[in-house]
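The structure under discussion is supplied below as C-alpha cells; questions concerning it will follow.
Heads up, one of the protein chains got dropped from this complex, but the rest are sitting where they should.
Let's look at chain A:
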Amino acid sequence: MNHDPTHVREDDEAEFRDPVEALGEELLERRRRGEQVTTDEYARAHPELADQIRLQFPVMIALEKFKENTLSATADPYDIEIDTPQELGDYHIIREIGRGAMGVVYEAEQQSLQRRVAVKVFPRQTLREARKLERFSRESKTAARLHHNNIVPVFGVGHHAGLHYFVMQRIDGIGLDEIIEQAKAQPQRDVSADDTHAWRLGSGSTADSGSNRSVRRARWFSHREGHLPDVAAEPESKAVDPGLGLEITSSFRRAANIGVQVADAIHYAHSQGVLHRDIKPSNLMIDPNGTVWVTDFGLATALQQDPSVDRNDIAGTLRFMAPEQLGGKHDTRSDLYSLGVTLYELITLQPAFVAGSKAAVVDRILRGEFQKPRDVRPRIPRDLEAIVLKAMALQPEQRYANGRELADDLTRFIKGRPVRARRIGGLGRMVRWARRDPLAASLVGTLAIVIGTSFVLVSSKWREAVEERHRAENNLIVALESMDQILGRFTSSWMARPTDLEPGPDDPAPGELQLLVSDHNASLMEDAIRFYDRFAVDNAPSPRLQRDTARVHKRAGDIYQRLGKYGKAERAYVRCLQILDQQDSGDDTSLVLIKAKVLNQLGLVKHATSRFVEAEQQFLKARDVLIAQVHPDQSSCQAELARTFSNLGQSQWLMFHHEDAKRSHRKAVSILETLVDREPNHLSYQLALARAYRAYYPFASDRNSDERTHVKSAGIAILDALVLEHPQVPDYQCELAEMLTATIRRSRRSDDAQEQIAQLQRGIKIARDLSDAYPAIPRYKVTLADALKTMGDLVDRSDSDAAISHLNEAVAIYRSLTSNFPDVPAYHFLCAMALREHAQTLFRIERFGESKASAEQAVEDLEAYTRLRSGNRMAWNMLARLHDQVAEASMAMHEADAAEAAWGNARQIREKWNLQWGL
C-alpha cells in the first residue's frame, strides 16, 4: 500500500470514514467484550466489502491478540468447547451435569470399581502451560488428602487424549446458589416455622427418583456467575420444591447451621494448609440429609489465569471476594470473609455488593459499603447480623481469627447464647461509632487501607459526616480519635520516628495494619487535614476536641518531617502549638509534655533547615516549659528534657558554641543514665541514651582516652542489644549504622585502622540493606551516604581507588536526594561536602581535571544551599574554601585565569562576610 505524503494529505482530506474501519471498530469492541466474532462472519454479512475485510480484519485481530501477553484475556470463559470422548481412561461418561467457567462436569462410571463418580474436565487451553499444569496437579493432590465430613472427596486426577480431569465423589444435592434463587423467587411466603421436615430434601431421594419433593435434576457442581442467564438452559431446575429454599433461608438457625458446617470444613482445610480461595454459594452443595459439601478446594488457585489480578477481570465470582483478594492477597481470613458474604446472601436473599459495573462492585467491596443485614430484613436476629458483619469485616484483623471461632460463634447463636461478635474490643469505640454510621465506617476502613482511588472521596465524605450540625460532640471526638489512629499508623513505632522518644500510646500493636510512609500517602492525607484545620477554627467548642485536633496536626507534622517536607511539617507544628496555647495547662502534665514535644519537633525542623538560632529558641522554650511544670521529676518529663538538651547541643555545636554544646550534651547523658538505671526495661530510654552518647562523643576528652572509648562502646552495646532483640524495627538498625559511622576516628596505627574499617563496613552494610528495603525514607539514604563518605575519607591514603568509588556512590545518593527534595538545604550541603571530599582525594592522586570538576559541582550545590539559607556564615565560609579548591586544581593544570577567577570569588565572599582564612 502507499504511504507517501501525498496519500497522507488525501487521507486527511477524506470526507468519509472508511466503512471497513467502522465495521472493524465494532468487531474490536465485540471481541473486547468477549464475544467470539470472526472475520468470516463479517465478510459473509458484508459481501460488498468482503475483500477488504478479509485483508484488514486479521491484522486487527492479530494486533489485539498480541498486545498483551495473556492469550486468554479476551476468551469468553463460558464458551468452552470440549469434545469429550465417551471414555476417559477408566471412566465411562454418562451425561453432562454441569458447566462452568472452569470446566464441564460429567456423571461417569468408574469401570474398575463400578461406582458412579463426578468427573470435571478442563478445557485444553486452561492447562496448556506447564507451570499451571504442575500447579494443578499439586493442588489436586493436596485436595485429595482432605478428609472431612463436609468436603467433597477427591479421588484423583488424570489425563486422557490431552484432556485433564478431576474425579470426585458424586454428591446428590443442590447448590446453595440455587436454594437462594428459589427463595428469592417467592419472597412473600415467609415461613417462620422451625419445621425440621422441610429441611430434608426428601430422604433417600436420588437424582432420578422422580419424586416431587426430590431434586429432579441435582446439580453436582455449578459454577454460574451470578448474573449469567443459564437458568433458561436448565428448565428442570424449576421443578425443585419451591418451598425448600425458603424453608432454609427463612430459618436463620438453619442458615447458621450451614455456616457452622462450612466454617468447620474451612478450618479443617486451613489446618492442612489448604486455602479454598473461592467460597461462594455455588461451591456449596446441600444433600438430602442437610449436610453441606464444600467443593473445589484449591482449584481456584490452580486454575487462576494470572497471578496479577486485574481489577476488571478476576476469576471467580467477584462479589464474594475479600477486599485484600482484589489486591492479590489471600489468606485464611479471606476464605472466612467469603463465607461471611455467602451467609449474608443466604439470610438477606440479596447480594451484599451490587452495582452497575464490575468496577463499581470492586469499589464497594474495597470500601466495605453494603447495607446491613437488618436494614434489608429487620427480622434477622441482631446476634446473627453481628456474626456476619464480623466475618465480613473490611480488615482481616477484625474478622474471626479462624474457622473454628466463626463456627463456635454461630453455634452460640443457634443455642441462644451471647455471641462474641457483639463484644466490644480494642477498637470498640470506633467500631460502635462505625455501626451507628456506616458511612463513616466505610470511611475509616478505606482510610486504613488506602486503596485505589477512594481517598479523595473519603475526605469529602468525612466532611459530610462531621459537618452535620446536629451531630453530637461525642461523635466528633470519636471521629477525631479514629483519624488520629489512622494517622498514627503512618508514624507507628516500627517505622519509627526519627527523633521522637516515646511511641504513642495508640500506636498499633505489632501485626496490626501498617501504612508505608510515602509522598503519595501524605499528599492524599492533606485534604483530610485541611478539613481538620477548618474544623478546629469553626467548631472547637471543648478543650477535649481542641486537643484532639492539635494531636492530628502533630501527627501530620511528624509524617511530613519524616518525608523531608519541612515547610509543611513546620506549618503543622505551628498550627498545633497555636491550638495548644489556647489551653490552660495548669498542672496537666500530659499537656505540658505534648507542648514540649511539639516545640522540640518544630526546633528540629528549623534545625534541619539550618535556622539554628530559631531552632535554639524552640529548644529553650521546650526546656523552660518542662522545668516550670509541677512534676518535673516524672520519667516522661525527664526523658523529654534530655531530648531537649540533646537537640539544644546540636544546634549550639553548629553555631560554634562549643562549650555550651558540650554542657548540653553532657546534661542529656546524665539525665538519661539516671533514667535507664531507674527503668531498665524502657526501650526508648536506652535508645535515647545511645543517641546521647553519640552526640557527646566528639566532645569526650581526647586526652583522657578512656572517656571516649567508654562513650563509644557503651553506645554501640546498647544499640547492638536493641537490634538483636527487635530485628523488626528498622530505625534501631539505622541508629546502629549511624553510631558505627559517627564514632570512626582516623588512626595512624595500622591494627587500629583495620578495626575502624571493619566497623565502618558493618555500618555500610546495615545502611545499605535499610535503604534498599525502605526506598521512600530519606533518612536511611542519608545514613548510607554518610557512611560511604566516611569510608572514603578513611581509606583515601591507603587505597585511593576504593576511596573514590565510595565517594562516587555517596555523591550519587545525595544527588538523588537533592533532585527529589530540591527545597531541603541540608541535602545540598551534604552533597557539597561529599563532593569536596571527592575533589580532595582526586587532587591528592593528581587527577586534577576531575578534581576541579568535582569542586565546581560542590560549589554549585553549596550555592544552592546558600540561596535557601543565605544567612548561614558557616556555609559561606565553606563556599569560599570550595572556590579555593577550584583555584588550586586550576593552578595544578596551569590554568592561571581560571584560578584567579576562583580566588576572586573566594575573596569576595570573605570580604562580604568578614571571614578569616581557616575558620
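Methods note: contacts are C-beta pairs under 8 Å (C-beta built on N, C-alpha and C of every residue); 3 or more make two chains touch, one makes a residue touch a chain; residues count from 1.
Following the convention adopted for this analysis, contacts and distances are computed from a predicted model.
Of "Molybdopterin-dependent oxidoreductase", "Phosphonate C-P lyase system protein PhnL", "3-isopropylmalate dehydratase" or "ECF RNA polymerase sigma factor SigW", only "ECF RNA polymerase sigma factor SigW" is the UniProt protein name of the chain excluded from the display. In the complete complex, the hidden chain is touched by one of A:Leu163, A:Val362 or A:Cys576, namely A:Val362. Touch with the hidden chain on the side of chain A covers residues 1-3, 5, 7-8, 10-18, 20-22, 25, 28-29, 32-33, 38-39, 55-56, 58-69, 71, 310-312, 355-357, 359-360, 362-363, 452-457, 460-461, 520, 523-524, 812, 815-816, 819-820.
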